[in-house]
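Take this structure, written in structure tokens, and hold onto it; I'll ask about it next.
As you look at this complex, bear in mind that one protein chain is not there, while each of the others sits in place.
Entry: subunit A
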Amino acid sequence: MSGAALSEFERIKANSRFLRGTLVESLADPVTGAISEDDNKLLKFHGSYQQDDRDLREERRKQKLEPAYQFMVRARLAGGVLSPAQWLSFDHIARTWANHTLRITTRQTFQLHGILKRDLKPSIAAMNHVLVSTIAACGDVNRNVVASANPVETPAHRLGYRWAERLSDHLKPKTRAYHEIWLDEKLVAGGEEESEPLYGPTYLPRKFKIGVAVPPTNDIDVFAQDLGLIAIIEHGELLGFNVAVGGGMGASHGDPSTYPRLGSVIGFVEPEQLLRTAEGVIEVQRDHGDRQERKHARLKYTIDRMGVSAFKATLEKRIGFALQPSRAYHFDHNGDRYGWTEGNDGRWHLTLQIESGRLADSPEAPHLSGLRAIAEEHQGDFRLTCNQNLIIANVPAAQRERIDALVAEYKLDGYRRLSGIRRHAVACVALPTCGLAMAESERYLPQLLPKLEALLERHGLRDEPILLRLSGCPNGCSRPYLGEIALVGRAIGRYDLRLGADFTGRRLNRVVRENIDEGEILAELDKLFARYAAERNEHERFGDFLVRSGVLPTVRHAIDAEVFA
């Protein structure tokens, strides 16, 4: 690594005075709806990205107007849990300053789109007012910690969420910049020295993601996390966590030095060792991660460069104790269980399917209004899932009927009727707001699904659950590399078709056809659906079938460390 220059981003972080940069000046500049390029990079650490409406770019260029700059604001909601009061606040922000929608992300939080620069501060302040921060929701730092959304099957399940919350708090940046810029906190008199004991002044080389899975549900895709924690529960007691490191989805088209990678399970730690272990992983990545080339900066590349055992040894040396051998665990699936489930305490939880996680209002689907109506009456809480769905959780039995009525009234009851593929579809945002998108994703899903459903119907597969993941680019927000079927955007209307992941998040898919259009995608899938319908074994999933039948060659990067219970 020596000799090569640090990336520009590293210089910006180093000079930022702990993430301040010139954000205050940029926000106040009345001539542009944008902020400066450097501040743009720092803003991510505060939980926001500058974007522009890409649909309008060319039109506005001709109009001699700058691009329609706007901001995405992402909340930090550890484990995806929020109260009805917090829900109402998000709803208010969405309708007042954003584009009248809420978006449930694949990292179990809300993001809001279309916020203008002048509305950024009131939006962030309003979230903080109901005790939701946005700090470190993006940026080179530990981001929102996800946890299995299954709320309270046993008290141990609840602990899974509590640990996600503790990790989230513990690993938060310590700078006061956030409070100064967004919450008008007075500067400490005399300019007290600040420090980031964990991160240091340049934070991490790249983003860092932690997830806590509670088997048998892998709804968070624990092997896609930089640090994946698998809760080991015996007889209702939380014994500790298996530790998986180096998962990550992002890749670049045509660059084999970048790739998706599943986390390597390197051992087991007890609950009281968890925070130190997480710190240790972050510290090793902080000190050994690539700070020259951001494309190679994620933990997965650090680990592949060091080797898994060398990484583990470095980690153990740093944290001062050895990891125990990993424990047995088993995952059934990585999707969500729709409909009502009863918790161990007699409360009920209703999981709703939300297409692409987008809550908006249309005459056919007044979902945003519906959930506002529910939040006004609901006495439990809400849980967002990593599959972009929603759980109305902790409902007393007596309230179920009322919730069902509201769900039906506002047409949120699609989960009862949807086809198997629709219930398991995930799509990233992509156009028009995402700056990275090469192709449509969220907007394409509703056009693509009926066509796939027609094919599946023809082959008698309508209710077969199949994981479909759409992504507008290869960076992987929708975890496309873990889809049984995935489309990864290459250009408008053109995608790589990837097939063959399993149904539990343990096997990556692989490219079958590159850069093809919808006609070719449908033709290819039609063929495979026909074979699947005719040749599958009982209960055999689509992805598994493709591998077993030899349609796909054996897939690399499958989890081999798993020990079946």
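Keep this in mind: a residue touches a chain if its C-beta (ideal position, glycine included) is under 8 Å from a C-beta of that chain, and two chains touch if they have at least 3 such contacts; residues count from 1.
In this section, contacts and distances are computed from a predicted model.
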| item | value |
| --- | --- |
| Missing subunit (named according to UniProt) among the choices "Sugar ABC transporter permease", "Phenylacetate-CoA oxygenase", "Acyl carrier protein" or "Sulfite reductase [NADPH] flavoprotein alpha-component" | "Sulfite reductase [NADPH] flavoprotein alpha-component" |
| Selected from A:14, A:65, A:328 or A:454 as touching the chain missing from the view | A:65 |
| Residue of A:27, A:56, A:126 or A:373 in touch with the missing chain, whole complex considered | A:56 |
| Interface with the undisplayed chain - residues on subunit A | 30-33, 56, 59-66, 68, 116, 118 |
